[in-house]
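Now for chain A:
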Amino acid sequence: MHAIVGENGAGKSTLMKTLYGMHKPDEGTIAVDGEEVSFHSPADAIARGLGMVHQHFMLADNLTVLENVVLGAEKLYGIGGKARAKIKEISDAYALGVRPDVLVEDLGVADRQRVEILKVLYRGARTLILDEPTAVLVPQEVDALFDNLRELKAEGLTVIFISHKLGEVLSVADDITVIRRGTTVGSVVPSEVTARQLAEMMVGSELPSPETRESTVTDVPMLRVEGVTLTTEDAEHGARTVLDDITFTIRKGEVLGLAGVEGNGQTELIDALVGTRKPDSGTILLGEEDITGWTTRRRREGGVGYIPEDRHRHGLLLESPLWENRILGHVTERPNTKGKGRFWLDLQGARADTERIVTEYDVRTPGIEVTAASLSGGNQQKLIVGREMSHHPRLLIAAHPTRGVDVGAQAQIWDQIREARREGLAVLLISADLDELIGLSDTLRVIYRGRLVADADPATITPEELGSAMTGAATGHLEHLAEEGAAR
Partner candidate 1 sequence: GSSSDSKKDKGAAIAYDVGGRGDQSFNDAAYAGLAKAEKELGVKVDDQEPSEGESDADKVQRLTELAREGHNPVIAVGFVYAPAVKEVAKKYPKVTFGLVDDDTVHAKNVVNMVFNEEQASYLAGVAAALTSKSKTVGFVGGVENPLIKKFEAGYVQGVHDTDKSVKVKVQYLTQPPDYSGFKKPDLGKSTANGQLDAGADVIYQSAGKAGTGVIEAAAARGKWAIGVDMDQYKQAGLVKVKDKILASATKGVSDAVFNLIKSVKDGKPQSGTVRYGLKTGGVGLADSNPAYQKMTKVVEAVETAKKKIISGEIKVKTTP
Partner candidate 2 sequence: MATMTQTAAGKPQPRKPVRQKLSLPVVLLIVAGAVVLASVVRMITGADDITSVGQVSGALELAIPIGLAGLGGLWAERAGVVNIGLEGMMILGTWFGAWAGYQWGPWTGVLLGILGGALGGLLHAVITVTFGVNHIVSGVAINILAVGVTRYLSNFTFLEAEGSKSARQSPTIDPITDITVPGLSDAMKTLNGKHWFLVSDLAGFVGGVVTELSLLTVVALLLVPFTWWVLWRTSFGLRLRSCGENPVAAESLGVNVYRYKYLAVIISGGFAGLGGVFLAEVASNIYQEGQTGNRGYIGLAAMIFGNWMPGGLAMGAGLFGYTDSLNLRSGGTNVHALLLFLVFVLALVALWQLYRKKYLAGVIGAAFSALLLVWYSLTEEVPSQFVTAAPYIATLLVLALSAQRLRAPKAAGQPYYKGGG
């Protein structure tokens, strides 16, 4: 089991895609079983016994598991009963628990991951490439996954995997390669390095940490959510309750961290808070005002900042220049518009302020006329954070604020959040990165199937404990009885 680590944008995915025949290398060679190969397409790589599970799932939602698995490999066992039998066989052999005839869109992330692995095994791959397979899993699921992988290894398969979670890399990998800015900076054996050393190799500098020390929590409630319930109804799933009687309060200067496996209602909760979806019942109060009936625009004018989880879908206009992206979401506010009723755009104002954000937040860009799409993900995120902070929000909804952001930028973003918090900002933090969640939050809540099922004190909780609540195994107040300070 070979691990590859590196900062965001170091070229890990790119390297893997090259291995898998999706890009052609300009120079250099790839050898499989000692034999030099040149792949023109993934099909060539598959034929050579390579299989890849991508960072972003490569599944067609509206097709069944069976269809997704056999796609491209129909020659092996056809697309009917024989294929179904084979899938069951593999699934049983490695305890993957995959059901062939459900639609993929009905599966959770962990199940999807297993479908992806099954897809690769189905093709008889001898070498498995897993690009950040654990990013969206809770610790228990991660363990299960590594159990699966160890079994594969025992069968004589080679596994290459990429991860940002250095702890797990150190615990399961046999070899580690570190890459930075597209070149290998070193190869190490897990027994010889610590996580810290590894991280420093990755970034070429010292590691930041998300810890928040001194508490800035006040008594003044900023956001009060009371009994918010939301059901969705669509032709595919019928009616279901996605938010069930959600109640919580965030005070000024408080960061409330919301833990949960993706798809348990976080997105819907954010939507309800931002105002893009109307809850069926319950009230939302911002400060003293009832904002339940407010439109999104009014809420944002009223001081709700929003760092969306999917910046490409919700945070940016990819093909517009940076300064237009700076206006997005704050089109009714200074310095973006002027005149009576803020009717006219203030192009100069917006441009100048974009320059300011670019400088203050260290957005690496040659100018503000370039399109947002040409920035790297991390820089896009910095721009969004800068934009939201520029309007001095009273409440910040931050969903995965550092996802896909390298450690340097991560630290900056954390700093920004902390600073604003000191000035009385209330933050709802949603993150899949449990370290970030524990380190940054003042209070922790766990959401599971649309309900807040547990709460915890970040000072004492461990990621494992949190993880078990996230899978629904534990509820109520999570109390850590063991010795203080064991928490990371």
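The set was built so that all candidates are chains of the complex that A comes from, given by their letters.
Keep this in mind: a residue touches a chain if its C-beta (ideal position, glycine included) is under 8 Å from a C-beta of that chain, and two chains touch if they have at least 3 such contacts; residues count from 1.
Quick caveat: nothing in here was measured; it's all calculated off a predicted structure.
In the assembled complex, chain A touches candidate 2, while the other choices in 1 or 2 stay out of touch. Contact residues on chain A toward candidate 2 in their complex (touch as defined above): 17, 20, 22-23, 41-43, 46, 52, 54, 56-63, 67-68, 70-75, 78-79, 103, 106, 119, 235-241, 244, 448-451, 453, 462, 464-465, 468-469, 472, 474-482.
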